[in-house]
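So the structure is just underneath, and the comments pick up after that.
The complex is shown incomplete by one protein chain, all other protein chains being positioned as in the whole.
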Amino acid sequence: MPRGRNKPSLILSLPSETAYLGLVREVTKKMAEVGGFAEPVAERLSLAVDEAATNVLEHAYKGATDREVELRFEDRGPDFRVELVDTGQMVDPRAVPQVDLDKFVTERRTGGLGMHLMEKIMDSVTFRRSARRNVCALVKHKTPVGEEPPGR
Amino acid sequence: MPRGRNKPSLILSLPSETAYLGLVREVTKKMAEVGGFAEPVAERLSLAVDEAATNVLEHAYKGATDREVELRFEDRGPDFRVELVDTGQMVDPRAVPQVDLDKFVTERRTGGLGMHLMEKIMDSVTFRRSARRNVCALVKHKTPVGEEPPGR
Amino acid sequence: MSELTVESRDVGDVVLLYPKGFINAHTVRLFEGALQKAISLKQFKIVVNCAGLSYIASAGLGAMMGAIEEIRRNGGDLRLASLNETVQNIFDILGFNHLYRTYASEAEAIASFGPAHGAGA
Partner (left out) sequence: MSELTVESRDVGDVVLLYPKGFINAHTVRLFEGALQKAISLKQFKIVVNCAGLSYIASAGLGAMMGAIEEIRRNGGDLRLASLNETVQNIFDILGFNHLYRTYASEAEAIASFGPAHGAGA
């Protein structure tokens, strides 16, 4: 417990079950609100983290429910940062599609929306692998109230 | 990240400021609900944890706002367990009063309610000191739905 | 915790779906089931009344995407009514307003399918 950090941090460890996605969303929203984001922004941040956690369950763990996901919330200086850690399959960057909304209807595509949402909502979404863990890092800069760019 | 724990666990580190007591309450309520407690019981558990955290801020840290409190939520088997860890002043068991409601009015006493609530709500409330840290452990047994004893 | 329920109701040849709660990867099967049921009953004029919907993740949007082509090929459509701010916002982020028609009220969404649907209830 280092002193003087002056902002809350939170670590949530979850079994890899979709039943806990509701908790992920609610905890994210609270942490974002405590971090100073207005309610509608906190709501969007919770959507991005929900999507990232859903992807871990579906893609990294391929639906296996006996694994674990760890979410780390850090609120330091100008950034709100959430990291999702799993021990499943790596993200293959080539598998990550570019979303073309028109193609969705004509080609019956249903995937790719989650990543698209995450990138629209966050300022940065990065994946790294270290010590046999996958870490998905989501970062949102804090903007002073009233200077929130539109559509964010 | 050990595997197969099969229940969520959560660690929340907070600056020692009363502004975060609302977050403590909401996180506790969510974790209790996820742990299978009905909403009114989850609400009471969040009150007990709020009281325990308030006592850390007021008594262990004597109002200093630059310290840190850690809350650990573990949901194992038949028990819901919350531990509060601080590095402040130890609890002096002799300072913990027995509550006599009648005396409250006649003697103008206002203290002692928090501990009384914690003990009424939880199945066990214990304090220990280890490695220069104070640990307050709150435990609530899970009772199957419908077998909840009255007044708990 | 009842996280999602989906009731349905017919008004003329329009079927109304009432998702209540939130749609994420955990609850989406139920919503998908309601859409698929309408399709299997050849009810291709679908209004999703979102008044009771507090939140929708991409899984829910994917469920609509997965159904829309068949619905439209059969001369129907999937239209949305009464989105709350959160849900409207998610739609906007994705540009879904280009893909789906949304209405402020259920009545307007029903009426959009043409005359003679206003009665019912």
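A few points about this structure:
Per-chain numbering from 1; labels A, B and C assigned in written order.
To be clear about the criterion, contacts are C-beta pairs under 8 Å (C-beta built on N, C-alpha and C of every residue); 3 or more make two chains touch, one makes a residue touch a chain.
Keep in mind it's a predicted model, so treat the numbers as computed, not measured.
Within the whole complex, touches from the chain that is not shown fall on B.
Across the entire complex, the residue among B:R44, B:R67 or B:R81 in touch with the chain not shown is B:R44. Counting the whole complex, the residues of chain B in touch with the unshown chain are 18-19, 21-22, 25, 40, 43-44, 47, 50-51, 54, 57-58, 101, 104-106, 108-111, 113-114, 116-117, 120-121, 151.
We take it that only the chains that are shown with their structure count from here on.
The chain with its Cα centre farthest from the Cα centre of chain C is B. Spacing of chain A relative to chain C, judged by their CA centroids, is 26 angstrom. We define each chain's centre as the mean of its Cα atoms; on that basis chain B and chain C are separated by 43 Å.
Looking at chain A, no residue sits in touch with two or more other chains.
Across the assembly, chain C contributes residues 1 that each touch 2 or more other chains.
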